[in-house]
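In this view, the complex is presented without one of its protein chains, the others remaining in place.
Chain nomenclature is as follows: A and B, assigned in order of appearance, with residue numbering initiated at 1 for each chain independently.
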């Protein structure tokens, strides 16, 4: 089997190579973040510092590590989207294999092999980039050759320890396994028969599992708060709450499938232009794929608007303003922005996959004189129709989730209450804007999908 | 009305058209036949302004369209041409009715008006019962008749059809060809049909036989 996979690999097209590289890039990013988190476990200092507390403060580090681990989610989601796209385009090779006697399971293994291989290469690259970064940091901070304001660490030998290599290896294994799994999972959506490859009828309706995720997430959060009380030293409750919140929001976003469908349906009914009609119907036909593609964007919007409450009390003088807090907030926002960009990239891949399914009908529309620009608007409106409900739900949930903070403080000005809502609105708008903007990035794919060559039957 | 003069078109090393010259009159129904790979589809795409030949000229109404830019050629196609392909041209998520209304709506006609016109075309082609169905729920013959309706709905002056019955059995194919040629004759629409089926070619007034990218013979009724 591996032999066959190798043989097929040599015959890969340029586009397939590009997809392999994209997968590797996602895996590299995920590994880099995991390595950074692993590095933090080796830190021993427990000092407050205005700029570096996220690393030096023993209380803060678990939070930082959680954030880094969470940031791998958009990267891995990106890998999964690309491997879905790859599964859809591996078609012809797989059909040939089935004709040659391979079982459906074997063709899926092939997908897992290809994705796993890209993920392994990416993971190795990510680790290879992290190690020199770690060495450089050690050199700069520990040898004090830099004019940077370095944390003063009395008594400690080094402020930046070496990253524990066993954990790096674990990260590589983890990311590679993630790649293999996503390759296997992506293969489920394509059925390769000897004669052709058909896309399996996809599940497009909300599932009970989504609600289960919501309930499980809420339960975890609740349990987490209790654990925090019981275990003040290791603060394991924080992790439980973090994980619970993620599961909760993921479930919520997946449950937005029906919101997306309702929005698309009403947009389709009222559509006056061909572009809106087409995009609304396309979203309506597959709201679940959009919900999935948008889930990480939704998560980011949720966290972004939830963070507004914490900020408001600092900004409006309830809690004391400190450099330390400002640094934290800026870091959180930067992380969220990064997550949004990465997850938006997964959206482009989703649209590319969709275009692949539509290349004949789009090519024939283009042939009959529909400008590519009009078809481009179809992509943009799809993103708008799908992203708007998801971001609204996530933004509103974010504001609502942390509103209990407002009961524990008595701000001096009413603006303190307005700010979180303003911020939630801005973050929601950013989420929608990101989705719409990246849909423009799918235009080169559109141009290729609508080329007359796609009208030739193979 | 539509003419190609000394047209050459190559895809890499493959010379699909080699100095080909044809002329098609207003309201004419022309069949383009020839063996597989003789350049029929390529000729159709060049005539329809979808592909640009390397040398030679394509004229529509005496105006050169091969030298026009992409946007201008798109406009020419939208205002004057309709296309029918072998299969898969309908948007799977739209109903048959919406598929037919789509070109009108892309031409900035109102939704209500477009749907009304589309419905009348479905009736004309005998598939009004399918109006609410998605392409996946149509038979091949019904889908092709919906595709014909979509090609004709904007009142084009030329309709280009590439193997319009290629995926159908002979009775369904006959139905599609009857409707396509019947409505084309009624509205004096020029029709260019690429086919390798003689029975389809027999619907045309004239046949252009291609061989190795040039015209082997032109047979007129």
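In this section, contacts are C-beta pairs under 8 Å (C-beta built on N, C-alpha and C of every residue); 3 or more make two chains touch, one makes a residue touch a chain.
Everything below uses one rule, namely that contacts and distances are computed from a predicted model.
> Looking at UniProt, which of "Molybdopterin-synthase adenylyltransferase MoeB", "Acyl-CoA dehydrogenase/oxidase C-terminal domain-containing protein", "PadR family transcriptional regulator" or "Carrier domain-containing protein" names the chain that isn't shown?
So the chain that does not appear here would be "PadR family transcriptional regulator", according to UniProt.
> Using the touch definition from the header, name the shown chains in contact with the chain that isn't displayed.
Looking at the complete complex, the unshown chain comes into contact with B.
> Using the touch definition up top, pick the residue from B:6, B:37, B:132 or B:182 that touches the left-out chain.
From the options B:6, B:37, B:132 or B:182, the contact with the absent chain belongs to B:182.
> Out of B:64, B:108 or B:199, which residue would touch the omitted chain in the full complex?
Per the contact definition at the top, the residue touching the missing chain is B:199.
> What is the set of chain B residues that contact the non-displayed chain in the whole complex?
Contacting residues on chain B, toward the hidden partner: 35, 170, 178, 182, 198-199, 201-204, 207, 216-217, 219, 221.
The rule we apply is simple: only the chains that are shown with their structure count from here on.
> Which integer distance in Å separates the CA centroid of chain A from that of chain B?
44
> Given the complex with chain B, which residues does chain A contribute to the contact?
271-275, 277-278, 281-282, 284-285, 357-358, 360-361, 364-372, 374, 452, 455-457
> Quick check on the complex: what are the chain B residues that touch chain A?
Going through chain B, the ones touching chain A are 41, 45, 48, 50-51, 71, 74-79, 81-83, 85-94, 98, 102-103, 105-106, 108, 110-111, 150-151, 162.
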